[in-house]
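Have a look at the structure below before the remarks.
Just one protein chain is left out here, and the rest sit where they should.
This part shows subunit A:
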Amino acid sequence: MKRLMMLVMVLVTISVGASAQKEKFKALFIYNFTKNVDWPAQLKNNQFVIGVIGNSQMAAELQTIALTQKVGNLPIKVVNSASPDELEFCHLVFLSSSKTAQLPNLLGKLSGKQTLVITDGKNLATKGSAISFIQDGDKLKFEISRRNIEKQGLKSSSALANLGILVD
C-alpha cells in the first residue's frame, strides 16, 4: 500500500529531464545577446518577452535566468511553445534545431516587428535568422547577420559582430 501510494505520486507528476550543460550555456548566451542589442526606446509592453519554440529545456534555463535578471529595467518573461498570436509580443524568439523548418514562416510573421530571431544550426543566419548557434567540435560558436538584425529594425553592438561568425 505504501509503495503503491508512492508510485501514484510519481505517475501524477509531470516531468522534464535534467538540464544539459550545452543548453545552460546557450541560455547564458541568449541573455548575453540581449545586452548587445539596442532595443527600441519604447518597448512593446512592460516586460521583455522571450519566446521559445520546440525546446522546453531551453525555456526552463531561460526561466532560471529570468528569476534574477532583467533586460534594461524590464523583468523577463519566458513563453514556451509560443503560439502565433503570442509571437507578436516577443522581443526575442529562439527557434530550436528540431523546428528549423518553421523559420521562413516565422520570419514572415515577425517581419519588421523589432524581434531578434535566434536559431540553432549551421547556415541559418544566411537564411534569415539574426543569430544562429553552431557547434564546432567541443566549441559553441554563433553566426551573426547584421543585415537581418537591421532588417528587423534593431541594432547590434560591434562586439556581437566581432565575436561571432559574420555571414554578411
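Everything that follows uses one rule, which is that a contact is a pair of C-beta atoms (placed from the backbone, for glycine too) under 8 Å apart; a residue touches a chain by one contact, two chains touch by 3 or more; residues count from 1.
Definition applied: contacts and distances are computed from a predicted model.
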{"item": "Chain not present in the shown complex, as UniProt names it (candidates \"ABC transporter permease\", \"Iron complex outermembrane receptor protein\", \"Sulfite reductase (NADPH) hemoprotein beta-component\" or \"Protein ImuA\")", "value": "\"Iron complex outermembrane receptor protein\""}
{"item": "Residue of A:63, A:97 or A:126 touching the missing chain in the full complex", "value": "A:63"}
{"item": "On subunit A, residues whose C-beta touches the chain left out of the figure", "value": "2-3, 5-7, 9-10, 13-19, 21, 25, 28-29, 31-33, 35-36, 56-57, 59-61, 63-70, 75, 138-140, 159-160, 163"}
